[in-house]
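Removed from the display is one protein chain of the complex; every other protein chain stays in position.
Chain nomenclature is as follows: A, B and C, assigned in order of appearance, with residue numbering initiated at 1 for each chain independently.
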Amino acid sequence: MTSLEVRRGGIGLLRDLSFKLSPGQTALVTGANGSGKSSLLRVIAGLAVPAAGRIDWRGSAVHRLPPEDRGEIAYLGHLDGLKQEFTVDENLEFCRSFWKGREPVEPLVAEMRLESYRHRNIRRLSAGQRRRVALVCMRLKPARLWLLDEPLTNLDTRGTEVVIEWLKGHAAEGGIAVVSTHRPKRLETAASIEVAL
Amino acid sequence: MSEFLAMGGHGPYVWSAYGVTLAVMVYNAWAAYRHQANALARLQQAGEEQETRAKPTVRQIG
Amino acid sequence: MLDVVRQILLRDLRLAFRRWSEMATPLIFFVIIASLFPLAASPDEAQLRSTGAAVIWMSALLSSLLALDGLFRADSEDGSMEQLILGPAPLGLVVFAKIVAHWAVSGVPLLVLAPLAALSFYLPLTALPELIAALALATPTLSVLAAIGAALTVSLRAGGTIIGLLILPLTGPVLIFGTRATELAALGEPVAGPLYLLASVAVLAVSLGPPITAAAVRTALE
Partner (left out) sequence: MNAVPMRSRLWRAFHQLGSPPYVYRLAGRLAPWLGVASCVLLAVGAFWGLVLAPPDYLQGNSFRIIYIHVPSAYLSMGGYVLMAVAAGIGYIWRMKLAHGVAVCVAPLGAWFTALALVTGGIWGKPTWGTYWEWGDARLMFELLLLFLYIGYMVLRMSFDEREKADRVSALLAVVGVVNVPIIHYSVEWWTTLHQGPTLIREGGPSITMDMLIPLLIMLAGFSLFFGWLLCKRLQGEILRRERRTRWVQNLAVEAAA
């Protein structure tokens, strides 16, 4: 990423931000609310286009990635991206088939202690449980770049530990991640560089 | 002169049509002019909005 | 490529049936308009027959517009639209599948309901096949236009209200050809002309619609 400028609603959020992530590295994006953490992640994911500068993923600009390459980037925003009317299983199954994921579902569900909720509608789960389902859904994607926007919100201590484990495992396998949070203390163990907005 | 205005009975229609057209044109001319003028005027007293936040810092951890 | 369409289609159809009340309201709306109209107008046969075609087509138009307002809004509010945009499948295909799903839920039932409404307007039985054919050719265009309207206004709070204003002028041709086809059918004359026109507009809509709608969704949720 070179000399990136991100604007939101006509207001300049951040200017000439440049950093490079190589496989195995994790960036921690910190800053107060409204400092542009989410906008930065949305721009990296390719949802929005930067006002200036370029974001390259393996050589080509992110927002011009052909659809088949987009499978390598997994983005989890504030919204969980789950359908209320579907059960946990239905959501996960759709996510896995749509993103052509290869990971088995059961171990991930077990790690996040969601086994007993598999046939319950998302609408009837708590915010924390919904967040855990969204995280499992993210893990199901065959993605090498993880973009997590405040992944720890609503998570209990056990959930947070699992996320940190996953991040370390992902980095160990040569994956890259950009994680935004306004409570950096807990995630610093898994991060290699910090971007303070 | 008056028969010219009467236009063989069609006078009112012709003149009302031209009248409306003239009115619309004059209004648009005035509006366009005012549009540009007050854009310039509003510039003078527009406060300097805070342009962009400070440059983000990138540091290595561990 | 096709399994993407199949996945999205099944997902949206299952979703629609889970929220079947949302799906039913536009159709009930159609029946109410078609049956209330004779109360407003005089119940005498000749007049009803002449205005019947117009009423059926207008109510079909409004009900398909109503049905598609939530097409993208529900998904954008819970974040799944973002995931679909970022997904490995071309967004145009995803949008095409969603439009087909909603056409099946809002357009196809019209093909069943419209003949009932036509009978209440004393349209001769012989005219029913042509009416159904015309509706079958017109509802895809209506669905695509409503989808474009829904996509353009997905990020607006009061989006639903202005879809009508944006899209109704564009439905002019469909309305004109459709009512003409029904009138000709009522008189028992050949209906090929307007049907071909409806078909050509439908082909244009179904081919150009999805990419434009995809661009609209991507831009609106930027």
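For the reader, a short list of remarks on this structure follows.
Methods note: contacts are C-beta pairs under 8 Å (C-beta built on N, C-alpha and C of every residue); 3 or more make two chains touch, one makes a residue touch a chain.
A quick note: this is a predicted structure, and the numbers were derived from the prediction, not measured.
Only one residue in the set C:L10, C:L116, C:I162 or C:L187 touches the chain that does not appear here, and it is C:I162. Touch with the hidden chain on the side of subunit B covers residues 4, 7-11, 13-14, 16-18, 20-21, 24-25, 28-29, 32-33, 35-40, 42-44, 46, 49, 51. On the side of subunit C, the interface with the absent chain consists of residues 148, 152-153, 155-156, 158, 162, 165-166, 168-170, 172-173, 176-177, 180, 197, 201, 204, 208, 212, 215-216, 219-220, 222, using the contact rule stated above.
Going forward, only the chains that are shown with their structure count from here on.
Taken chain by chain, the contacts run in an open path, each chain touching the next and the two ends left apart.
In terms of their C-alpha centroids, the spacing between subunit A and subunit C amounts to 37 Å.
Annotation for subunit B: no residues touch 2 or more other chains. Interface residues of subunit A facing subunit B in the complex, by the touch rule stated above, are 5, 11-19, 28, 31, 35-36, 188, 191-197.
Chain contact summary for the complex, subunit C toward subunit A: residues 3-4, 7-8, 11, 14-15, 18-19, 77-80, 82-91, 221-222. By the touch criterion stated above, subunit A contacts subunit C in their complex at residues 45-49, 67-71, 73, 75, 77-86, 90, 94-95, 97-100.
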